[in-house]
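Excluded from the complex is one protein chain; the other protein chains are retained at their positions.
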Amino acid sequence: MGIGALLGDVVRSLFSKPATEQYPFVRYAAPDRLRGKLVYDPEKCSGCQLCIKDCPSNAIELLVVDKKAKKFVMRYHADRCVYCAQCVDNCRFECLNMSNEQWELASTDKAAFEVMYGKDEDIEYLLQRAAQPGADEPPCE
Amino acid sequence: MTNSSGEKFVVPIGPQHPALKEPGQFQFTVDGEIVTGASIRLGFVHRGIEKACESRNYTQDLYLLERVCGICSHVHATAFALGVEKLAGVEAPPRAEAIRVLGGELERIHSHLLWLGVAAHEGGFDTLFMYTWRDREVVMDLLESISGSRVHYSLNVIGGVKYDITDKMADEIRRGMDFLEERTHYYMKVVTTDDTFVGRTRGVGIMTKEHAERLGAVGPTARASGVERDIRFNAPYSAYKEFPINMIMDTTGDLEARFIVRIKELFECYRLIREILDNLPESDLTVKVKRRIPAGEVISRVEAPRGELLYYIQSDGSDMPARVKARTPSLCNWATISDVAIGHKLADMPMLLVGIDPCFSCNDRLVQVNRPNQTDLNWSWDDLRRYGIEYYR
Partner (left out) sequence: MNLSLHPLILLLLFPGGLFLLNIGMIYEWADRKLVARYQNRQGPRWFQPLADTIKLLAKEEIVPKGVHKGLFFALPIIALTGALTAGLYVPLFGFEPAFSFQGDLVVTLYLLSMMTLCMGLAGANTVSRFSLVGATRALTQMFSYEAPFLLALLGPAIAAGTWNIGEINNFAGQNLWMIIAQPIGFVVAVVGLMGKLELPPFDAPEAETEIVAGALTEYSGRGFALFRIGKDVELVIGLTLVVVFYLGGISNPIWFIVKSAGLLLVVAALQSMFARLKIDQTVGLWWRLGALMALLQLVAIILGRYLGALIR
């Protein structure tokens, strides 16, 4: 029985640094396994689309530029993604990964959330094609 | 107390109220400060998760079900994965099962510490609230370093787990447990000896064993009343067979007993985690499970931080379940509030509410439909829309 069982801690807290994280000013290093933004390596991709099959939120699309030459572009919707890493788990060619550096993903406009991954010239080609009137996007899935 | 027109004086708590950060409504009829009646209304944010499961494949469902709740996300996925594995006739490798349990116990620590803080806050003990939540960061950081996320760990896949525990991590976890154990001893002391706090918990909301059994209470709420109900103990699943737990019981049945049971459970968690880390079996992390699950049905039960969590899964042989039903622990405990509340003071209500560690997102799987003169159970989109407009008019 007693009052003020907390006294010791209360006094100690007064003289110690606040536990509050000074977030925007001080950034702590994220752990290695942190699941941040998805990154894609077009060099290794075989176009098997296994990653897309199990994505719970339809956050990734594979745009085929040239199937034979294994030219693919991945369109990633960071706003739909739930960062579950199932796609990373599914890919047998290790071309997907979740970054532990890019995790501050807030943005005021939606466009920032649509990311195209692939070789520059492929993206260029796709964008040009999309810009042409009447041209459909290459089929995905 | 009645107002001038002779109506009963009802104090509503929720769906929007500083005591409840989640939607649920409680109406307490009071006479002065004494509560004379209580009613509960739930289902404000029905999300249709069970139905949504039927149009996704098993792997996708895992992530969907993990999002039933933000506090006990891992047990939902575990319950579902265990059920599906049973249907498919496979068993996850021992190391995977151990890691599953490890995740579950880490989650229990974070959930109980969170609860301790919330309960302290409801009792106006904000300092304890701040301290427990500060210390809870330790276990959150551990979970983040194991799995890569603070809330939805996504440890499970069907047939195993995704992430391994390295030796370095094991050391980190041990260090975290040592720190938390020391702190928990301290909180135990505060909760059981501080006069102001004890004044709010001891002898408040007493529920006898018979009462708890009759109301079908589960989890720590039931165990504080002396009901031997812990799935980890009664029907060990996953790695609880190799790493048995001791069931924590109390017989007083008041709010203080619920504090004591949960805090003692924390010690049990620390012990179990150390034991698992010391005896982590060596094996693969996953077994292969076919995409199509053989037809059949299964019930999978696990012990969530709040009590028994039950999943019913029915498969028709395709890669999507035919029916998924979740029965969450909070749902079983509500009746204990409305039953016990009567005769207590209004000031006891928030404490009594958090006494069962209510989780509202757990609950919102029922929708109440008033059908005045309609017998058809199938409603079209238009019907629903009209109903909605009528309802909120």
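Letters A and B name the chains as they come in the text, with residue numbers starting at 1 for each one.
The rule is short, and it goes like this: contacts are C-beta pairs under 8 Å (C-beta built on N, C-alpha and C of every residue); 3 or more make two chains touch, one makes a residue touch a chain.
As the structure is a prediction and not an experimental result, all values here were calculated from the model.
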Report, in label order, the displayed chains that the undisplayed chain touches. A, B
I'm checking contacts with the chain that's been left out. Which of B:Arg41, B:Arg134 or B:His211 qualifies? B:Arg134
Of A:Val10, A:Cys48, A:Leu105 or A:Ala130, the one touching the omitted chain in the full complex: A:Val10
Touching the absent chain when the full complex is considered, from B:Val10, B:Val45 or B:Ile342: B:Val10
Write down which of B:Gly124, B:Gly216 or B:Pro281 is the residue touching the left-out chain. B:Gly124
Omitted-chain contact residue, chosen from B:Ser39, B:Ser55, B:Thr196 or B:Asn234: B:Thr196
Missing-partner contacts on subunit B, residue numbers: 9-12, 17-19, 30, 32-33, 120-128, 130-131, 134, 194, 196-197, 199-200, 345-350
Which subunit A residues touch the hidden chain? 3-4, 6-7, 10-11, 13-14, 16, 18-20, 22
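We adopt the following convention: only the chains that are shown with their structure count from here on.
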For subunit A paired with subunit B, centre-to-centre distance based on mean C-alpha positions, whole Å: 29
Going by the contact rule set out above, which residues of subunit A touch subunit B in the complex? 1-6, 9-10, 19, 31-35, 53-57, 82-86, 89, 98, 100
Name, in rising order, each residue of subunit B that touches subunit A in their complex. 56-57, 59-64, 67, 127-128, 131, 134, 137, 141, 144-149, 152, 154, 157, 162-163, 186, 189-190, 193-196
